[in-house]
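Before any comments, here is the structure.
The complex appears here without one of its protein chains, the remainder shown in place.
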Amino acid sequence: MQVDINCDMGEGYGRWTLGDDAAMMEVITSANVACGFHGGDPNIMVETARMAKEKGVSVGAHPGFNDLWGFGRRVIRGDTMAEIERMIAYQIGAMQACASLAGHKVTHVKAHGALGNVTNEEEDFALALGRAIKAVDPSLIYVTMPGLPTERVADKLGLAAAAEVFADRTYEDDGQLMSRKKPGSVLHDADEAARRVLAMVRDQTITSASGKRIPARIDTICVHGDGATAVAMARRVREVLEADGVAIRPFGRR
Amino acid sequence: MQVDINCDMGEGYGRWTLGDDAAMMEVITSANVACGFHGGDPNIMVETARMAKEKGVSVGAHPGFNDLWGFGRRVIRGDTMAEIERMIAYQIGAMQACASLAGHKVTHVKAHGALGNVTNEEEDFALALGRAIKAVDPSLIYVTMPGLPTERVADKLGLAAAAEVFADRTYEDDGQLMSRKKPGSVLHDADEAARRVLAMVRDQTITSASGKRIPARIDTICVHGDGATAVAMARRVREVLEADGVAIRPFGRR
Amino acid sequence: MQVDINCDMGEGYGRWTLGDDAAMMEVITSANVACGFHGGDPNIMVETARMAKEKGVSVGAHPGFNDLWGFGRRVIRGDTMAEIERMIAYQIGAMQACASLAGHKVTHVKAHGALGNVTNEEEDFALALGRAIKAVDPSLIYVTMPGLPTERVADKLGLAAAAEVFADRTYEDDGQLMSRKKPGSVLHDADEAARRVLAMVRDQTITSASGKRIPARIDTICVHGDGATAVAMARRVREVLEADGVAIRPFGRR
Partner (left out) sequence: MQVDINCDMGEGYGRWTLGDDAAMMEVITSANVACGFHGGDPNIMVETARMAKEKGVSVGAHPGFNDLWGFGRRVIRGDTMAEIERMIAYQIGAMQACASLAGHKVTHVKAHGALGNVTNEEEDFALALGRAIKAVDPSLIYVTMPGLPTERVADKLGLAAAAEVFADRTYEDDGQLMSRKKPGSVLHDADEAARRVLAMVRDQTITSASGKRIPARIDTICVHGDGATAVAMARRVREVLEADGVAIRPFGRR
């Protein structure tokens, strides 16, 4: 049994930093690198790819809405899906070039923040993301969520997919993440998160907040990179998985 | 005898347009496409690549300083050369992805505006550009200026180069463009520009404003894309070259 | 009888221009000046204010979402109303300073594009705009739409208001503009637009597309600044109003 651990990385910008990427790089196996639209800049992108290569961590493009001010967490409505597709393709290409400068290679794509949310809620956004991936490099792995539009679209377009669950978030009965605004939507206890992740991986099943069991292929665990306890929770998740005999490996190497 | 005609293209941004790209695309053989830092956005980049493909025009990445407000015409000092290299690589990669979406392929790189000027004046900038090209795709052609640091660097790095002269600019004795601030630095008469271009191509020689003759391999003629008479001058240059038996072909196809 | 004619102005950015502001300045009596977030930059803002002063045209701040790429026409969701208020206040203050540099003075505020739409549809956005105006300078005039949240909020906050109708747009029965996506939502014939404007001003009544008559105080007519026929339509509207004895004066001078 094996699983990947992924984390959003390189989310500073110019003078500003965010999270402890160096420490997190020791824990994870896949890094989703911000591509300059919601965070990240060419220097950070290359440096993050360089660190990833050094640690044997896979890198992915982590495209977001063009919104530095809002860190890509605001939904921007008004673009056509062809425009969304182009905006994503641009970011993937930029990340590929930055990875090349670091002697590394982009192997997956995961949408960030508000763009990630809409791709998991609305099939046309999921399609725009999938088409961008396919046009730029059809061998890139599409990071999807079990049972949601991203998973269906990856399948439809014939793209390799890596299905993701979140270590510190609870789920609705339809497989969507519970809104951060609801109480109990975010786990803060590392042990609880780790136990829950192990159960999901062992059973290949998501259990919603109400107790509904949703069968799900689980290829990767998303841990969060910012916040004071981020690295500690990620470490605990990894320890508990490994103690149970689950191998932690990049999904890009399957 | 053959030569390429290149022009900066796709230099609008969002709602804003610049130049008559559709008309110019009928005249030129290589399009240098703005990559979003000084102009251009993913939509414009894809659309420009699409038009280029349709007309058999080669596309190149046209990276600039990160300066939408100044249209890349202001020099920004303070980055290390490694940072300049990364900034350029980012833009090349973004352009490659946008070209892919249009079913086209980037074949050359030409720096824009103030970045173009410093690469032709300072060898460390020329090197940063060359290294970015080499890291992203060593088969890309480096657009250089005869006798200047870009030409030397392309040679040193083993990159294919296309040496460029300007249809509407006069030259100093050292092969630099005469500053736009000096009288006579810019030609406005299409016939005069065309005659001068023909002489340069025929003789593979640049004649400076003072009359000095500088031997120069000339692979491509740069025509300007904005201004009321831009397309007319480009057409005249092409007509005069073709009337004299010079074939107009993308340097990418040699 | 008198009315103002207003137009969005200064909507270029850096190298890019939009519309024929010099010609339009001869026709209108109030200029809504883009404040750098969706268009406009300090140079354009000062120059537009300078032209306005020269022609006796009032200037207003024209704040939009922070979205140069989308020209402020995309809705950005995710900010609190306190954040929207601050974003608008920032732009008003910037415009006041630019007007000062031109020896002119900001007398009104009108929201742009998607921000304008949401302020006319959702009362909390209208309130955020009103509070920003009140905090920065309570003597500024709030440009509102008859019967919509902006009008109610201006009244509630005790702000002076100028009620606006559009020369080239048709209305729904609830006083909202008909979506640009619906056929017939935009008038292209200058004579038709002018006749309709005259009827609205004469009767102080908006007639919706379905024929419903909505009584409305009308202080100002919005004409559009971009598009090939923009200036011609604005001129025709002014001529027809003046021929009928309606005085064209800035609402700021009442």
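Order as written gives the chain letters A, B and C; numbering starts at 1 within each chain.
One rule holds for everything that comes next: a residue touches a chain if its C-beta (ideal position, glycine included) is under 8 Å from a C-beta of that chain, and two chains touch if they have at least 3 such contacts.
Just so it is clear, the structure is predicted and the values come from calculations on it, not from any experiment.
Visitor: Per the definition of touch given earlier, which of B:I5, B:M24 or B:A114 contacts the omitted chain?
Guide: B:A114
Visitor: Pick out which of B:R73, B:K105 or B:R249 touches the chain that's been left out of the picture.
Guide: Considering the complete complex, B:R73 is the one touching the chain left out.
Visitor: Given the contact definition stated above, which residue among C:V3, C:V27, C:V46 or C:I76 touches the chain not shown here?
Guide: Checking each option in C:V3, C:V27, C:V46 or C:I76, the one touching the absent chain turns out to be C:V46.
Visitor: Touching the hidden chain in the complete assembly: which of C:D4, C:D67, C:E85 or C:E164 does that?
Guide: Result: among the candidates, C:E85 touches the missing chain.
Visitor: Spell out, residue by residue, where the missing chain touches chain B.
Guide: Residue positions of chain B that touch the missing chain: 66-67, 69-70, 73-79, 114.
Visitor: Against the chain that's been left off, what residues of chain A make contact? List them.
Guide: Output for chain A: 12-18, 39, 41, 68-71, 73.
Visitor: For chain C, which residues touch the unseen chain?
Guide: Touch set of chain C with respect to the missing chain: 36, 42-43, 45-46, 82-83, 85-87, 89-98, 100-101, 132, 135-136.
Heads up, the rule we're going with is that only the chains that are shown with their structure count from here on.
Visitor: So which chain is farthest from chain A, going by the mean of the CA atoms in each chain?
Guide: Checked the centroid distances; the maximum from chain A is C.
Visitor: Between chain A and chain B, what distance separates the C-alpha centroids? Give it in angstrom.
Guide: For chain A versus chain B, the centre distance works out to 38 Å.
Visitor: How many Å are there between the centre of chain A and the centre of chain C, using C-alpha atoms for each centre?
Guide: Here the centre of chain C sits 43 Å away from the centre of chain A.
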